[in-house]
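Note that this complex is displayed minus one protein chain, with the remaining chains in position.
Letters are used for the chains, namely A, B and C, taken in the order the chains are written, and counting of residues starts over at 1 for each.
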Amino acid sequence: MDIKLASSRVLRDSLEPVGPLHLVSPGDVITSESGFMRGHGTFMEEGGGNLKASVAGMVDRVNKLISVKPLKTRYNGEVGDVIIGRIVEVQQRRWKVDTYSRLNSILMLSSVNLPGGELRRKTEEDERMMRDYLSEGDIISAEVQNVFSDGSLSLHTRSLKYGKLGQGTLVQVSPSLVKRRKTHFHNLPCGASLILGNNGYIWICPTINEDTDQTGGFVQNLEPVAGGDREVIARLRNCITALANHGIVLFDTVILYAYEASQKYSVKELLQSDIMKEIASLSRQRMEQEL
Amino acid sequence: MPVDNRRLWTPEETIPPEFITKYRPTTELVNQNGKRRDGREANQHRPTYLKAGAISQAKGSAYIEMADTKVIAAVYGPREVMKREDFTMSGQVKCVFKFATFSCKTRQKHIEDDREKELSMTILEALKPAIRLDKFPKARLEIFITVLQDGGSALAAAITCGSVAVADAGMEMYDVVIGCSLRQIGERSLIDPTTDEESHRSLSQSDEKSNETSQAMMTVALMPSINQVSSIIQKGELSIDGAKQALKQCLDTARKLHPVIKQCLNKAVEAKLKR
Amino acid sequence: MPTEECIRIPGERICRTDKGLVAGRGTYECNGQIYSSVAGMQLKSDKDGKVHIEVQREMKQNVLPEIGMIVTAKVTNVNPRQCKCAIISVETTSLSDPFRGVIRSEDVRSTERDKVEMYKCFKPGDVILARVLSLGDAQSYILTTAENELGVVIALSESGATMVPISWNEMQCPATYAKEYRKVAKVQSDHITQNG
């Protein structure tokens, strides 16, 4: 039983920032000089030449392009992103998927691999069986195929590495904390697999065997997961939450560092805020040494 | 100020005269021979009369009488759920429980109050596990239960009555549900308490004022054939062993009521066959 | 063997599932035992070489549209994509409260399904026979009339007379001899007895 008093809490229990940050809140003037291009999260003041921020976040300057990266945001999809999503509705010939985007994303029946052959025409039988393939609540991994003008995404799972996900745990972090990298699927040496969705949904599951398990998720393994694997998954989950709570950008190495740093504690101790902070700062220190 | 003009005007605050008079019955709840005021043993249930099919226009209905406690229940539907937001793929059940305005010592309001709302939820929770919701997808079954006279253990009576009404409606069920109440006063546990036994804080009038004796009230809903408890609601002080003991006694009594339900439903089926 | 012809109440254990006994209507199976799930008369029937134990109520059963059942419905609304109707009876029993059903244009007939013109198939007020295709979504059951025996059975002409079918897609008014298009059902005798 762990009850803590709020007064014994260290105020602002996040880590010290790495370097000087240019933080703005909506309406703040970023620059009054001309010649800059306005990117996401900024707007040009009417009449005046001031470039102002429209969201709270960090100013990001690439040559002449100024944009503000919000710290807390919905997911802005880009074509080719790997995402994790949850089916929220089955409609005619399409599924609506929650991807933490502003609007629900769409997965067309024609953009999925169905059992029995990678590519085939979708029959009416398939249309009627849609709920049997993916029903409300199911979790999928997918890739962003297209971004519509209103910002909603269309997804596809036309590769065997995508599809319905089986047993495991979903952790939700801010999309800005997931780095865009070459690969988002990781088989970690500690004995679990990790999918870091660009949309901030992170999936942790028992190790995926690349040869036998890539069925597009239509064969579900509901056998009990071994106790050891389960502990690894729980530990990873708590480590990721700890890192995310302290605003550390997530990718496989830093998660492994956190995992190693957490070894001296039991899994459930990792839920306590002071230990979370310790893990986060240890992992960050180690990252900085590496650089 | 919003006023309710559907009824005759009555003074805003009235109290029943019993609260002003000094008279209290002097007999003790349990006498030296261990007999209660109505002559029952402590673990004895009141004689129970149960009838299925009391309201002819309802899909199913039932009436239960346990001495002074009289409860009637009606079941309608299942009918289509019209509101889109209320939609679920499995069946739904709605339950409304009401004390008739004249049923208790103090007059009840005709608008459902918080106590009735909570009892409605409890009864729903007690009955729902017994009903096969998969048999009526997208539709809703409605159960209405009214206490005509509250002579104690109204909740238990309502549960039993509601389940018989559902069975009488021909709904598919895993089992019938039987309710049973117990009143614990100090060391004494009284099965199927009357209103007197429910409200008194101690066995004898003399130490009514003292708060020393522990007291509790427990109602249990049992599905007897599959031996599953669908609901428990308890208040008042019980030790862990006391709680276990009370639970066991309630279950034993509920099992004894099973033949009554069986007989009543048998009769109802026979009556339908004859027609 | 369980005793025959006796009254059961919900939750009553009837028998074990062995000896080729199968839990039929009005019963359910749990841990190798068959239990009754309604209050009614216990019956036995042979189906596919297996003995089905059933418990039946004499009073009309609680019927709800189920997949594969034939229902009678009244058309309430027609638009180019679909036709909405109110299901008024299921197989032989009429419902006390109607359920909403919908026939999508591709489910009207089995041939040339993409050329169906809904206004030439149904009009509001028609009584139709249809089969339940699926439980559908929140709104309604999905029905089909893509069988010869399914479609419009009773339709009134503009003058208000009951029309007579003259072909699979036309009906004629006996008063004015005006022809109207419908997806006509080839009513079969067993359906007539079924639907009274």
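Here is the rule we go by: contacts are C-beta pairs under 8 Å (C-beta built on N, C-alpha and C of every residue); 3 or more make two chains touch, one makes a residue touch a chain.
Keep this in mind: contacts and distances are computed from a predicted model.
*Asks:* Choose one: "DNA replication complex GINS protein PSF2", "tRNA (adenine(58)-N(1))-methyltransferase non-catalytic subunit TRM6", "Ribosomal RNA-processing protein 42" or "Exoribonuclease phosphorolytic domain-containing protein". The correct choice is the protein name in UniProt for the chain not shown.
*Replies:* Options "DNA replication complex GINS protein PSF2", "tRNA (adenine(58)-N(1))-methyltransferase non-catalytic subunit TRM6", "Ribosomal RNA-processing protein 42" or "Exoribonuclease phosphorolytic domain-containing protein" considered; the missing chain's recorded name is "Ribosomal RNA-processing protein 42".
*Asks:* Quick one: jot down which shown chains the absent chain touches.
*Replies:* In the entire complex, chains touched by the missing one are A, B.
*Asks:* Return the single residue from B:35, B:109 or B:244 that touches the missing chain.
*Replies:* B:244
*Asks:* Check the options B:35, B:110 or B:235 and report the residue that touches the missing chain.
*Replies:* In the full complex, the listed residue that touches the missing chain is B:235.
*Asks:* Could I get the residues of chain A that touch the absent chain, sorted low to high?
*Replies:* 1-7, 9, 11-13, 86-88, 98, 136-139, 164-170, 220, 222, 224-225, 227, 230-231, 233-235, 237-238, 266-268, 270-273
*Asks:* Determine and list the chain B residues touching the chain excluded from the picture.
*Replies:* Its contact residues with the unshown chain are 15, 19, 114-115, 117-118, 121-122, 125, 128-130, 199, 211, 214, 223, 227-240, 243-244, 247-248, 251.
One rule holds in what follows: only the chains that are shown with their structure count from here on.
*Asks:* Given the contact rule stated at the top, which pair of chains has the most C-beta pairs in contact?
*Replies:* So the pair of chains linked by the most contacts is B-C.
*Asks:* Using mean CA coordinates as chain centres, what's the chain B-chain C distance in Å?
*Replies:* 39
*Asks:* State, to the nearest whole Å, the distance from the C-alpha centre of chain A to the C-alpha centre of chain C.
*Replies:* Computed value for the inter-centroid distance: 48 Å.
*Asks:* Can you tell me which residues of chain A touch two or more of the remaining chains?
*Replies:* none
*Asks:* Counting only residues that touch at least two other chains, what does the list for chain C look like?
*Replies:* Nothing qualifies.
*Asks:* So in the complex, the part of chain C that touches chain B is made up of which residues?
*Replies:* Counting only chain C, the residues touching chain B are 7, 9-13, 26, 28, 30, 35, 37-41, 57-59, 61-62, 64, 96-100, 135, 138-139.
*Asks:* In the complex, go through chain B and note every residue touching chain C.
*Replies:* Chain B residues touching chain C: 52, 59, 77-80, 84, 87, 89, 130, 132, 135-139, 167-176, 223-226, 261-262, 265-266, 268-270, 272-273, 275.
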